[in-house]
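Pasting a structure below so you can have a look.
With one protein chain withheld, the remaining protein chains of the complex are depicted in position.
Just so it is clear, A and B label the chains in written order, and each chain counts residues from 1 on its own.
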Amino acid sequence: MSGPINWLSQIASVTRFGLMGIPQRRGSAAAAVFGIAGVVTVLVGVLSMGAGFKSTLSASGAPDAAIILRSGADAEMSSGLDRESVRIIADAPGLARNADGAICSAELFVIIDLPKRATGTDANVPLRGVERQARYVRDQFKIIQGRAFEPGNNEIMVGAGALRQFAGLDVGKTLRVGRADWLVAGAFTAGGGAAESEVWADASVLQQAYERGDTFQSVYAKLASPAAFDKFKDTLTTDPRLSVKVSRQTDYFADQSTLITKLITTLGYLIAGLMAVGAVFGALNTMYSSVSTRTREIATLRALGFGRAAVIASVMLESLVLALAGGALGAALAYAVFNGHQTSTMNWQSFSQVTFAFQVTPHLLASGILWATLIGMVGGLFPALRAARLPIATALREL
Amino acid sequence: MSSTNNILVDVDGVEKVFHRGSEDIHVLRDLHLKVPAGEFLALMGPSGSGKSTLLNLIGGLDRPTNGTVTIGGERTDQLTDARLAAWRARHIGFVFQLYNLMPVLTAERNVELPLLLTHLSRAERKRHVETALAVVGLSHRARHFPRTLSGGEQQRVGIARAIVTDPTLLLCDEPTGDLDRKAGDEILDLLHGLNREHGKTIIMVTHDPHASARASRTVYLNKGQLTNAPVQ
Partner (left out) sequence: MRFLHLIWCNLKRKKLRTSLTILSILVAFILYGYLSAIRAALVGGISLEGANRLMVRHKVSLILSLPQRYQERMLRNPGVALATHQTWFGGIYQDPKNFFMQTPVVPEEFLDMFPEFLLPPDQKAAWLKTRTGAIVGRKTAERYHFKIGDKIPIQSPIWAKSDGNHTWEFDVVGIFDGKNKNTDTTSLFFRYDYFDEARQMNKGQVGWYTIRVRDPEKAALLARQIDDEFQNSSAETKTETEAAVAQGFAKQIGDIVLITASILGAVFFTILLVTGNTMSQAVRERTGELGVLKAIGFTNLQVLGLVLAESCLISLLGGGLGLALAWALIAKGDPTGNLLPLFHFPASDLRLGLIGVVVLGVFTGIFPAVQAMRLRVADALRRM
């Protein structure tokens, strides 16, 4: 047999002996597998929270959509635009148009208290006043229940996410906020974006209810094409009558989520990192004891002519097999438990709730398996080297 | 407890049966043995004859299926596990074929082990250990670990451990079995001296006639029964 094939068959044999012995060492093997599975589950689980949150916010904006705030405001909450400014913005070049005119909606935004269905405790829910074109600015807007609110009436329509997470928003019911009653006319989806966490009403009705005069906080606009953005932005920012900040919606929403994504990601990696270190120690323990119980067997194989490299490779392979088993188990568990799990949390930057679903993306699953592999390799390397370096005669005598 | 003409060990009508799966193995049948205090008794017989089993029964490491074991007037077969342990600590010293020292402890710490079960202070324990090691001639190796001692030296540590509590009875299971002739002789000399000069009662299991020659009496065990003549 030629060199490499011989070598490979050696590795295969030694590994096979090793793997066959695993049932005898099932305590340690189970410990290693479950330890690694735990790490992978937690890592994937926590990061899927960040992934889900991020994807909700990025689904919220399209590249051909823009949002206009007052200059200096970093969020709608702290922005303010008057009627005059809104009119000027609606006349700017580059806006998409439909039968009703420019596709843009001047909007304002308040926060109301609604109880979370899951816990019964209060949460800050966004109540947004919109104009008629709002549904066209947001891609994939669809009424899934009931109808849109009637402009001029005390009516609202609720996002699918809000409907799921908060109590009191059932279609057909009346919601009392303060001293005003609002009829829930219908429910909508918007391609999974942030709008689904919100409750919408007619802008002018909301202005009155909250004594906002004739002011708004933002303008959501749809551009004729993504390329039209630059001209649109320049026109508005150079207009001496206006003092505005124009951003692509995708950029704006990405910005809005930086803090919380950073929080979740940092903490997620910290926790998983610590767990991984612990798992490495556990894996090392397992592999060292596996090697030591097989000392005589390994020495015998070497006395018979199996090379050092074969022994090293087989110990590492055994460790990898256990680690991959743990990784697969952890990934499967994470997917089963976390994927699609609906929840909502507070976005500090907007001070209101965002509903989202955990997302176990293929990227995350791959990361999980990768971590498991790394742990397996580190956990197997040192024991493997030790196994290969045992003096054969001593090992054969070992009882 | 030590009176010259007293019978120290009285094994009466003892039977020991082991259950292996569905089989019953009668290792000892209707055994009678009286050992007076101060005797050095050798127990010989082919392998599988039940020598170690008998030794275990005398030493309180196991209980007979039938019959009685009386040591120093006390019915040890009737003691509870906990009291038997305490009794063993006080009255018995074991010497094993493979020394059975704890590899993680030094010689002196190994010898000290039985004393941990007493109420002696640290200083008192130290004195007893030094005495025991002096008796076996190993004071200079007190701080060594078993792995750096020869077979003969390890067995001497084993004997020191067995005598450190000044027990009534020394039970030795093939004490020279793993040693060469010279080392074995040294051990036998030691045991002989303990019996003659210190009056220790010793029961030694052996298959070596050379070893049993040093004893004051030899009995033979064959197929679970005692005789006074060797088997042919």
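Rule of thumb we're sticking to: a contact is a pair of C-beta atoms (placed from the backbone, for glycine too) under 8 Å apart; a residue touches a chain by one contact, two chains touch by 3 or more.
Note that the coordinates shown come from a computational prediction; the quantities given were computed from them, not determined experimentally.
Touching the missing chain, out of B:15, B:30 or B:62, is residue B:62.
Listed residues A:282, A:327 or A:380: the one in touch with the omitted chain is A:282.
For the chain left out of this panel, the touching residue among A:13, A:58, A:124 or A:300 is A:124.
Across A:6, A:98, A:225 or A:266, the residue that sits in touch with the chain not pictured is A:266. One chain is missing from the display, and on chain A it is touched by residues 27-28, 30-32, 34-35, 38, 41-42, 46, 70, 72-74, 77-80, 110-113, 116, 119, 121-124, 177-179, 210, 259, 262-263, 266-267, 270-271, 274-275, 277-278, 281-282, 284-286, 288-289, 343-346, 351, 353.
Against the chain not displayed here, chain B makes contact via residues 53, 56, 59, 61-62, 81-82, 85-90, 92, 94, 96, 98, 100, 102-105, 109, 113-114, 116-117, 122, 161.
Following the convention adopted for this analysis, only the chains that are shown with their structure count from here on.
One finds 71 Å separating the Cα centroids of chain A and chain B.
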